[in-house]
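Missing here: one protein chain of the complex. Every other protein chain is in place.
Order of writing sets the labels: A and B. Residues in every chain begin at 1.
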Amino acid sequence: MKEKGDRRDFLWKLGIGSGVAALGAQTIASMRSLVPNVSYDAPTTVKVGMPNDFPDGLKFLPDERLFVFRQGNTFHAVSAVCTHLGCTVRAEALPQPETKVVAGQSLRLTHRFLCPCHGSKYAGDGTNVSGPAPKPLTWYHLSVALDDGQLVVDLARPVERDFRLTVA
Amino acid sequence: MEKRSTSPFPGKDRPLLAVVGVALVVSTALFAWSDRKHDWRWYQYDFRRQVTEKLGADRAKAVPRGVQQIWVPELRRADRCITCHQAILFKGFESAENPYRTHPAAILKNHPIEKYGCSSCHGGQGWAIDVAAAHAPAEHWEEPLLGSELGAAYSLVDDKKALLQMNCNVCHRFDRETPGAGAINLAKGLVKEKGCRACHVINGRGGTIGPDLTYVGDKAPEQYEYGRLSGQKSAFAWHVAHFKDPRALVPETVMPNFHFSTKEAQSLAMLALSWRRAPVPADYRPGVPRTDPLTQQEIADEAAMKNGPGAWFVKTGCFVCHSVSALGVRSPAQIGPDLSTAVEDVQARFGRTVDDFLAAPTGTMAVVLSRQIVLTPAEKAVAVSKLREAFAEHQKQKGAEPLDPAAGEKKP
Partner (left out) sequence: MSTDVPETKAASSGASPEAPGFHFRRLWSWRPVSDRQAGDAVVSNFLLHWFPAKANRVSLSWSYSFWLGTVSAALLLLLVVSGLPLLFLYIPSVERAYASVKDIEYVVTFGSWIRAVHRISAHLMVVAVALHLVRVFLTGAYKNALGGGQKRPWNWVLGVAMLVSTLFLSFTGYLLPWDQLAFWAVTVGTNIASSVPAIGPAIRELLIGGRAIEQPTLIRFYVLHVLFLPGLLGVLFAYHMWRVRKDGGLASADRSALTARRVEQPPSKTKTYTLLGVARGTAPRIRAATLESGEETVNSVSDLTRRAAIVVLGTIALVGILAVFVRSPLEEPANPLITPNPAKAPWYFLWLQEIVTDTTIHLGGITINGAFIGGVVLPGLLITLLIAWPWLDRSPAGATGLWFARTRLRQNLVFLAIVVVILALTVVGTFLRGPYWHFYWPWQPWPELPSKI
């Protein structure tokens, strides 16, 4: 008699228990609806123009907040977003260009960067040299678009400071 | 022992509660299934498989997963077509079956996908991620996919894909001729040739005998008279029939029968339906000037400056602020002093030579020469020599200049 009661008891618990557990799982899973599947942000890979539109030296792209440097056929891109609190830094030409070895490769520096908000100073390769900035300026990945040959910057892909893009 | 009442309910209710528990489990299972069953998951899996076969596993890994969207804020469209049509920009799938076919590259050169989306050209319901809903017409979405299927259904003569050109013309409306829009071009030619404007207002001007056609594409389908139209009841079909024989559709009309061929009537119908009130941002309209145009005089002047003796100052950009009148360079802004006399002025104002000043500028020039116009030492040397040249020229001109009688008697 007791055994039958136990079994019935167990089945009852299983039925309602799993039901309530299922309901709980469903409620929590519904929270997945708040994780966006598509983005309404501006795309992070941006075409910034043909390589020949970039002069030797630097070109500032205000929409992407980016400095694109060119030396002959070699390009690299440094972010203009100050690592302190996000203001856009300004480039200032050095009185004399310098050459520095950065991440194992030599780099010709023609500018340094100054932040107007709290006075952070960066060297031409992005190293933070004074002021409240905690980290160097980020370098971003550059590539050439397959379809029309424009330079493409990937603002979601930081790279090391030995990155160079050489355009044919 | 504490009192416990008896009750008949547990026996009846517990099985019922167990059934409800089972129903809840079933509900959860169905709920989970409802998210997994979408078409696009299969299409994405299939495409990855094809990419692996054709281009290798590495490329297949780079193919994005999940719902993909192109958001064009200017046109307020979010198109999710690329969730299934993942091969759009993939080189190598040009001859595959849809949805795995590469998009023809030529049109994308000046209509990049990031700027136009898909549905602004192709129609359909860009919001949707299921095939039936996306390739409208679907329930409550009347903008169909303007593809070859619809074209075949209307027995379009020659190009079954021509319906797409209706959407081209929404932006290219004021073009005389649009490359690639053959049907529309044909229709526009006919409008000119047959003189439709004699009776109809088109694009804001014309006659008032017939109705204003400027936005006839917006006219609700229910507002047409279908009494005498055989076959498919749609605004498009009405227009085709009307172009072919106006009096057959509207007995009291005075519109003459132009004896258009089927191809012409269909092209004209496409043109008419493309005349919609669609707010097109100026960026998207072809032929809109992107800047205030220069006058002929200004163009001539600029050409002269670029090729004249002061060309160096134009090339470097010094002329943006400084005129160099001695060399015929006129600055549009004239913020800084005329450089013809720079050799003298710099000495007078700063007590330094021009060479010295350019090497270590002060004030505004310091800012300009460090940020905007960065000159190498060699270039600075050229600048100095040009300035001396300008000054010499200035002296010469001053010397040779006839006295202005109104300026007073200053005899050399």
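Keep in mind that, in the parts below, a residue touches a chain if its C-beta (ideal position, glycine included) is under 8 Å from a C-beta of that chain, and two chains touch if they have at least 3 such contacts.
Just so it is clear, the model here is predicted, and its values are computed rather than measured.
Of the options B:S7, B:T208 or B:Q296, the residue whose C-beta touches the omitted chain is B:S7. For subunit A, the residues touching the absent chain in the complete assembly are 5, 16, 19-20, 23, 26-27, 29-35, 37-38. Although one chain is not drawn, its touching partners on subunit B can still be listed: residues 1-7, 9-10, 13-14, 16-17, 20-21, 23-24, 26-28, 30-31, 33-35, 67, 69, 76, 78, 80, 127-130, 133, 137, 139-144, 146, 150, 163, 218, 220-222, 224, 226, 233-236, 238, 273.
Rule of thumb we're sticking to: only the chains that are shown with their structure count from here on.
Per-chain Cα centroids separate subunit A from subunit B by 27 Å.
Interface of subunit B with subunit A (complex): residues 14, 17-25, 27-28, 31-32, 66-69, 71, 73, 78, 80, 89, 91, 105, 108-109, 112, 114, 369-371, 374. Interface of subunit A with subunit B (complex): residues 8, 11-12, 14-20, 22-23, 25-26, 29, 37-40, 43, 47, 57, 90-93, 95, 110, 146-148.
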